[in-house]
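First up is the structure itself, then whatever we jot down about it.
The other protein chains are all here in position, but one chain of the complex has been omitted.
What follows is chain A.
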Amino acid sequence: MAAHLSYGRVNLNVLREAVRRELREFLDKCAGSKAIVWDEYLTGPFGLIAQYSLLKEHEVEKMFTLKGSRLPAADVKNIIFFVRPRLELMDIIAENVLSEDRRGPVRDFHILFVPRRSLLCEQRLKDLGVLGSFIHREEYSLDLIPFDGDLLSMESEGAFKECYLDSDQTSLYHAAKGLMTLQALYGTIPQIFGKGECARQVANMMIRMKREFTGSQNSIFPVFDNLLLLDRNVDLLTPLATQLTYEGLIDEIYGIQNSYVKLPPEKFAPKKQGDGGKDLPTEAKKLQLNSAEELYAEIRDKNFNAVGSVLSKKAKVISAAFEERHNAKTVGEIKQFVSQLPHMQAARGSLANHTSIAELIKDVTTSEDFFDKLTVEQEFMSGIDTDKVNGYIEDCIAQKHPLVKVLRLICLQSVCNSGLKQKVLDYYKREILQTYGYEHILTLHNLEKAGLLRPQTGGRNNYPTIRKTLRLWMDDVNEQNPTDISYVYSGYAPLSVRLAQLLSRPGWRSIEEVLRILPGPHFEERQPLPTGLQKKRQPGENRVTLIFFLGGVTFAEVAALRFLSQLEDGGTEYVIATTKLMNGATWIESLMEKPL
């Protein structure tokens, strides 16, 4: 089921197996038949590590979604709640437990907190008078979930807000714990680099945790050569821009959740002609997207403009393969053709799906508004007219485009100008409050606190220096056969990835000046290895860098890193970890203050 996790340089199936084992151990603790009540948010991440069959093997007979009032009937001995440690969920659990039928068979209750027990939540359960009803209260540290052969995520939505707005370091602690788990499985990482306040904290925690676990010496040969910890607030710009890779655009337009995407069903009408038109599907079409699918692995990281030609080439190849049947004359030849059919049909299905998705996306990217928006984004990123009120943004507000879109553009302008002139900022603010409602004052303050939208202080715009030194804007981009990471945004090279690229060659010493302008400290730590475990690299062998984005990463950045990994003379392959896979819209949303 998860073979694609082992395709990469680092076999992430090892991690998946480890977390599965832990899950089994917990289930076996609650002896007898069981029902699981799910915090709905968790089913996505859990789906990436376990199927229902695994649970069934351990006597899970029923599964429900956590809802108020009474639990559905289930003839089981154990009821287990799988929940995130959130206060509002505790209230629902208490309601469930309290309305349990006292005359029915006695059932045992358990709670599994993911990823962490919370004293605050247990206190709430106690206040509600149900804490004593639970036999097992445990935690399941599903810190890093493998998404793909080179991609791990904690899927912690609130991580950025917690770190940069609330200064709550809990998610950093989880990140550090996740990294300790990785080191336990893949060996101590000898070198740690970092940039940013949170990166510094995580490194400190790791070093401290390592000191505490001196009891057993890690004797695993290190797989990773180094670790790069990056704060999201070192590069606030990149997620604000619209991603232009295939996968990035799917995420921008339809949203990818735990590697699944929901699409409008019309384009995926049932293919059997007989019953066509009878009952057109109304439910969204859900597709899983990962590199287990050969075609998707090939096109996901391409600039969208290069996708059409690949699809058309594939179509020709497949057509030709099916035509082969005419040449099959002998029984042996026919047999061989038939044996290939399943693979060909899978390829055909995959091609059909992606052709449909590409069409859907094309409808959007060819629209006038998309063009206008992109024009403005690219102007800002290349440093044009960032210091005055932008006409397109004004129009968007006047036509009441979604607030998230408006905020994203204004934040982009602010970041590309090292803050807006007070007059410009006040103008935007007033327009937003009058058009979308005064309560958004709170959201605007959040954005300001996170550094996304702020007045320019000291009257100096540092962005041009950063842009020029790091070559963030490239005028000659080859979207079809890229030569530089800037292809993922059709001109803009993601700052975060540029930092990674420069670290591996020629090293950060060359960009000291820019590093000082960017927020937070930059540092390097070494974790000494016993002599037996020190690696002697073969000539030509690539280094493996684990890059951890604290506060989230976009698919376009992932694509850019994969591009670097594949460069022949790149010298470094990347495994990417993050607190959350995100895009500009989900990011801004996480910072918005919503009515209670």
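As a convention for this text, a contact is a pair of C-beta atoms (placed from the backbone, for glycine too) under 8 Å apart; a residue touches a chain by one contact, two chains touch by 3 or more; residues count from 1.
Note that contacts and distances are computed from a predicted model.
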From "AP-2 complex subunit alpha", "Calcium and integrin binding 1 (calmyrin)", "Spermatogenesis-defective protein 39 homolog" or "Cytochrome b-245 light chain", the hidden chain's UniProt protein name: "Spermatogenesis-defective protein 39 homolog"
Per the touch definition above, residue among A:Glu59, A:Glu138 or A:Asp387 touching the missing chain: A:Glu138
Touch with the omitted chain, as defined above, among A:Ser33, A:Thr435 or A:Thr465: A:Thr435
Identified contact with the non-displayed chain, of A:Lys316, A:Lys329, A:Arg516 or A:Arg537: A:Lys316
